[in-house]
Each structure stands twice: as C-alpha cells, then as structure tokens.
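Only one protein chain is missing; all other protein chains are in place.
Note that the chains take the letters A and B in the order they are written out, and that residue 1 is the start of every chain.
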Amino acid sequence: MTLTTSGGQRLLWLLLAACLAALPASAQTPDDEFRAVLAELREASFSDKESIADKLIATSHMSARPVLTALLEDRLFVRSQDQQIFIVSSTEESRTQYELIDPVSLSRAGSAPVDELTKIGTNNRLRRFLRITIARGALANPDPDVRRAAVRELLRSLDASAIELLRQRKTEETDARVLYEIDTALALATLDDGDAAARVAAVQTLSERLSPEVRNRLAALIERNDDGSFAESDEGVRVAAAAAIETIDTARSLYSGVETLFFGLSLGSVLVLVAIGLAITFGVMGVINMAHGELMMLGAYTTYVVQTALPGYIEWSVLIAVPAAFLVAGLAGVLIERTIIRFLYGRPLETLLATFGVSLILQQLVRTVFSANNRSVITPSWMSGTLPINDALSITYNRLYIVIFSLIVFGLLLAVLKRTRLGLDIRAVSQNRAMARAMGIRSEWVDAMTFGLGAGIAGVAGVALSQLTNVGPNLGQSYIIDSFMVVVFGGVGNLWGTLIGGISLGVINKLLEPYAGAVLGKILVLVVLILFIQRRPRGLFPQTGRAAEAA
Amino acid sequence: MSSPGRSNGTRSVRRSWRELREAAKRRAPPPLLGKILYLEKLTVSFDGFKALNGLTLYVDPGELRCIIGPNGAGKTTMMDVITGKTRPDEGSAWFGQDVDLLSLTEPEIAQAGIGRKFQKPTVFEFLSVFENLELALAGDKTFWRTLVARLTPAHRERIAEVLHIIGLVAEQGVVAGALSHGQKQWLEIGMLLMQQPELLLVDEPVAGMTPQETERTAELLLSLAGKHTVIVVEHDMDFVRSIAGQVTVLHEGRVLAEGDMDRVQNDPQVIEVYLGA
Partner (left out) sequence: MSAIAGRLPLSFSDRESLWFLSILAVIAIAVPILNLAVPPSSPLHVSTYVLTLVGKYLCYAMLAIAVDLIWGFCGILSLGHAAFFALGGYAMGMYLMRQIGTRGVYGHPVLPDFMVFLNWTDLPWFWYGFDRFWFAMLMVAVVPAVLAYVFGWLAFRSRVTGVYLSIMTQALSYALMLAFFRNDMGFGGNNGFTDFKDILGFDLQQDTTRSVLLVVTVAALAASYCVCRAIVASRAGRVIRAIRDAESRTRFLGYRVESYKLWVFVFSAVVAGVAGALYVPQVGIINPSEFEPINSIEVVIWVAVGGRGTLFGAAAGAALVNYAKTYFTAALPEVWLYALGAIFVGVTLFLPRGLAGLMPAASRGK
C-alpha cells in the first residue's frame, strides 16, 4: 500500500519538488544551452564531469539539480539509438524496462529496454563533489524541511568539505530544527577530531539524540580494538559515552513503547470501526448479523468502483467512497432486513443462520461480478507516508487517519442515537417494542432504519479496510469473529463498551505480539476472552434491568 | 437471548467457598426460635434504586401468609431473594434454623424444600402437561439418576391425583404451550404440588382466572396450609380476604403493616398508599 521508497529517493523527490517550487521564474535561459552542456557529459572524464556539473549549476536551469541528483544516484543514462541523455525514474533490478524522464523538461519520455541504455558513470570523488554541490544548493533553499533533509543526508557520510559547509551554514541558519540537525552532525564530527573536552561535550550533545546512527557511533567509542586498547583513548569520553548510550536506550525504548501503544490503538480503532455497526444490530436489535463482514466487503468494493469510475479523482476517491459505501451497504442492509430479518425478531439463533446464508450469497455475488481475485485499491498520496515525530518514532498516516476516522464515526453514531428523533425511536423500540408501537412509533420503519444504519456503518468500515487489507471476496470473513469478540467483550447494547472493548483488545493484541508472535498472540487473546466471558458473561458493561434478563 | 438467569447486576454470581463461610458467620442464625422463614434487613438495589430496603419478615410453619402492596413494592423481588434468583446487598435469609438461603444456588434451594410459582406463568411449553408434572416430581434430580429414572406406580398415582386437583386430566397429553393462560396457572400450581415443598411461594395465582376458579384456588391453598407453609402474593383483595390469616403489607421495599385482614384494612397508612379511600 505504501510506496516503498528508499530514503535517498525520497530526498530526491523532495529536492526536486523544492527546485520546481523555487526556480520557476529563473528558467529564462534557453533549454538549448542547458541541453548542450548536458550533452558534454556523454564523453567526459570524471574530472571533466565536475566542471560540467559546475557549468550546469551556473546555467541556473531548473533541471540542473534533478539532473545532478540523478547522476549521483546512477540514474542518468544515454540511449544507444540516438545518444540522447535521460533520467531514469527507478533502476530496480527486477525491471527490464526503464521509465525515462526528459532531463530538460522533467516530463515523462516513455520507456526503453535496459540493454539499450548506457549509464553515465561516476567515481567516489565525483560523487562526493556532487553531494556537496547538491547539498549546498539545498542548504540555501528557503524551505527548512529541504534544508533539514539535506543536513541529514550529509550526516550519513561526513567529510571535511561537508563539515566546512555545515559550519558555514550554522552561522546563517535560523530554523531551530535545522540547527538541531547541524549540531548533531558537527558533534559527530567533533568525535573524530576534537580534543578530549570537546569530545565529552559532543557526547553530551549527542546523548539527547535518538537516531540509530548516533547510537552506533557512540557504541563504537566504548568498543575495544583488536589489540585490546579502547577505540576511544580518553577515559572521560568513554564514561560519558556509556552514560549517553543508556540515556538514548531508555528514550528509545520509551518511544518504542509509545509506538506499540499507537499500533494497538490503531488496530483497536479498526476493531471498533468493524464492530460498531454490529453493536447496533446485535446490541440494539438482538440480531446476530453474520453478513456484517460481507457488508464491509461491499463498502470496500464500493471504494474500488469509485476509483475505477473516477480515475481522475484518486486523491478524493476515499472521501467520495465513504458516503457511497454507506448508501450501498445501508441499502443492502435495509433489503436484508425487509426480506429476511423482520420475520425472525426474537430468535437470535435463527438470525445467525439466515444472515450466514446471506453472507455466502454476497460473497459469491462479488465473485461473479468482480471475479475471485483481489482488486487493488489505490491509497491516495495524502494517506501514505509517515509523520516523523522524532528519530525513534514515526507514525504512518494511514494508521493515524484510521484512528481519527473511527473516532469520528463513533462520535457521529453516538450523536445520531442520542440527539436525533431516529435515535430516540431506536432506543424506544429496542427497550420495549410493544410499548413503542403503542406510542405511535412505526416500529417496522425503525427496524429497517436501524439495520440500515448498522449496515451502512459496516460499509464505511469497509472503505477504511480497503486501505489496510486486500479487497477480495473473503475480506469480511477475516473480520467477523474479531468484531463479535469486541461486542461481546464490551458488553452488548453499549456503544461505549464497544469503544473501550475494541481499543483494549487492539492494545492487548499488540502488547502480546512481541512476546508471543502474531498468531500465538491472537490465540492467547481469544483464550483470555473466553476466560473473561466466564467471569463476566455479559461483558465489560452489562445491560441491567429486567429487559436484559428476558433478552 | 437466554432464559432469565439470576440477576447479577448487583454483584458477581459466584463466590468462593471462603467468602461464603465468612458471610455465613456474619449471618448467624436468628435468635428467634420456631419460625420457618427468617428474612432480616434485606436490601436489594438495582442501579441505586432500592427494590428492597431493610425488609424484615418472619413466617411461622404451617402458616398461610398473604403479602400485598402496590406495584413495585418489592414483593416479587423478595421471592427472588428467597429462591436464590437475586442476591441481596445486605441482610440475611434463613430457611428454618439451619439453611442459609444466601449461600445456596437455586436448585439447592428448591431441593431444600422451597417451591415457587411465578407471577408470569412459566411452564415448559414444548412438554406435555403430564411431562411437566413428571419433571416437578420430588426425588433425586442429578443427571445420571434421571437418565435411568422410571415412573413407579406410586408416581403415576400421584401425577393422576394432581391432574385431578388442577382439573387438567383431559389435557394431560397436550403440550403445555397450547393451554390457556388460566390453565397454565393451574399447571404451575400443579407442579408446585408435585414438588411437595415445605414452603410454597405463590406469586399472583389468580390473575387471569374466572371467579369460580379463583374460589377453587382459595380452597386449594387453604387445604395446603397446615401441612405446608404458604406465602401468597396477590392484588385481588377479595381473594386475600377469603384465605388470609396474617397479611403483610409491603411498600417501597419494607414492611408497612402486618396483622389480620381487618387491622391492615383499617391502617391509615395502608389506606393511603395502597387500598385507597
């Protein structure tokens, strides 16, 4: 789902985007001039290439940096047939065709078989030169994120010229986050050449950092060489380094705990999302809807259909799919209720069987219409990627959005039940059908609406699931047991119970996983749940009163 | 989803053996001698609402006691406590001198000799009248015993006798679900008779009966008193007057008045909260 791109490439795209943003107006130099300089690269020696690179920069053409970055990353090629130079978007080994990008306009230029392309080579010296040249440009960029990324890139292989560049930048830099990175880099540099006191100070600066590079560097200080002497000669520095490593490790394990909790939270909110519709039909109506999973599946397929029908709106597709899925699944729910469920009120075990039949039919229907294969649903770019909190903790956007989304759905549902007329009717009918009817509530209509509401929410959950798992005919089955567990655990007929039950199950699951492994963890959770139900047969928040007993 | 279970809204169903023993110590058998039922300071609350509020009640052996009181006074709840369906928050309940009702489960209480007829008639709808009575038959009720149990001639005779008493001889083969409301009431009374309990708790026996049937029920209950102890809950004042010796009036979970019918009927408080002017 997420685009798996290496850090370097990500940086590249950032740079590229920044260049595009920064230099649009200065592209007055004719493209031809740029192209001519570029053409020289074909036969140049390594040292010539350095000067060509300088010349390219001197043109201030907007494509200069992307081209140099491509050269640095071995992605600049000459096409054999016409000796044209192209940037290649990716050189993954599995590819037999490379996607070509025109180096001047940066637009797509078709593709070519791998063996018809010749790479423009580099050596270490040239690469160092290119890196510094590119970084220098990036460090002057007005966007602090670009500058920060540039520092981090430099930090990976510090040499004298890089250090010099950073020192220089430090005097001008105003952004605290960029300064922070520069300090890290300079402190790392100090470890190599400062005096003992400076090294201790550098270690102290580094003890506040979290990145694995820093930790490894510090760990190297207290290691012994082969001859038994310490890698770091000064005792004081070693002591400081050991203390710093401990500080870093504590902080890192704290953050990994936070990360586990967040994973648990996001799994939990998925569980809440898939269970909450069930909580309505099961808890409020006493109907065991085994087709709940398949209604989610319908929601997920709705997302697919929306994306197929509106290929130009992929970024919006998920947002469009939410109401669409609500309608599709909700209508399906109303249909099921009107044709089947309404004859089975008060007989929960029978509703279980009948809706199970419905689930089989829906699965097969999807197989007939869409084939048995999984469909690929695209993740909009705003939902992919990660939100870095710090070096030890970053949060993927899709997880974050799912948490927010399920809280919104939960809140809306609660509002519908508590604040609207429909909600009042639903609660009235669920508590005393005959009485509600006597009060003039059209219980038939309320039943259909309630079931439709539960089904619609299942559809909405399906949209979310389409971003997390494969969209296929079996999507529903894999969640149905979990969602029943959540409802039973939380206590039937209590939405808050579903929320707390779902989140705690998610967190427990993720907490167990590191020790027991995913499958065993799941088994453990099921066993714990079975035992829990023995203790509290009606869940965390049991319904009370005589109505509950007679239920 | 399930048939009504023991209400556990107030506290956990199971208690350890130790807890039970501790509790039993706290509820030492009452000092008063010679009663068959001792209810002392019983309090039951449902989400803060007190259905019973310090109820104290004693019943003599062989007595026919009527309990009256407005809707929601806690009459049914009291029976729930006696039969183990509901656990009180406080108080004690003893059956005779040595049976601590609060430490027993429903079947144990039934085995100890307390039978109950429910307010809403509950019989086994898919079993025949005959089989309903057979199941109520006193005797060993463990699984392995009932697996091999046979009806002895004495048992058959007893069933026939009860069928006669409750007037369902012709319907003995009919599934109980097909009976009328009144017939179900009778069947449940019949099941109570089969159990031969020492103490009978009868919740609103004549609701849904014709005047003649009501009269017959009154006769039946009167004939039982003496040999058995009977506690009857009823709203039908004529019926109560026709059978009662002692009457207890419950109100808001506690005893409002107690005494013979005339005294109770002239009690100003009772008139105010229940009987009306």
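The working rule: contacts are C-beta pairs under 8 Å (C-beta built on N, C-alpha and C of every residue); 3 or more make two chains touch, one makes a residue touch a chain.
This structure is a prediction, so every number in the text was calculated from the model and none was measured.
Within the whole complex, touches from the chain that is not shown fall on A, B. Which of A:Pro144, A:Gly194, A:Pro348 or A:Gly423 touches the hidden chain is settled by the complete complex: it is A:Pro348.
From the options B:Ala149, B:Ala207 or B:Val255, the residue with contact to the chain not on display is B:Ala149. Contact with the omitted chain, checked across A:Arg35, A:Arg79, A:Arg338 or A:Arg367, is made by A:Arg367. Where chain B meets the chain that is not shown, the touching residues are 1-6, 13-14, 83, 85, 105-107, 110-111, 115-116, 118, 122-128, 130-131, 134-136, 141-143, 146-149, 151, 172-175, 191, 195. Touching the omitted chain from chain A are residues 282, 288, 290, 340, 343-344, 348-350, 352-354, 356-361, 363-364, 367-368, 477, 481, 484-485, 488, 519-520, 522-523, 526-527, 529-531, 533-535, 537-538.
Throughout what follows, only the chains that are shown with their structure count from here on.
If each chain is reduced to the centroid of its CA atoms, chain A and chain B end up 63 Å from each other.
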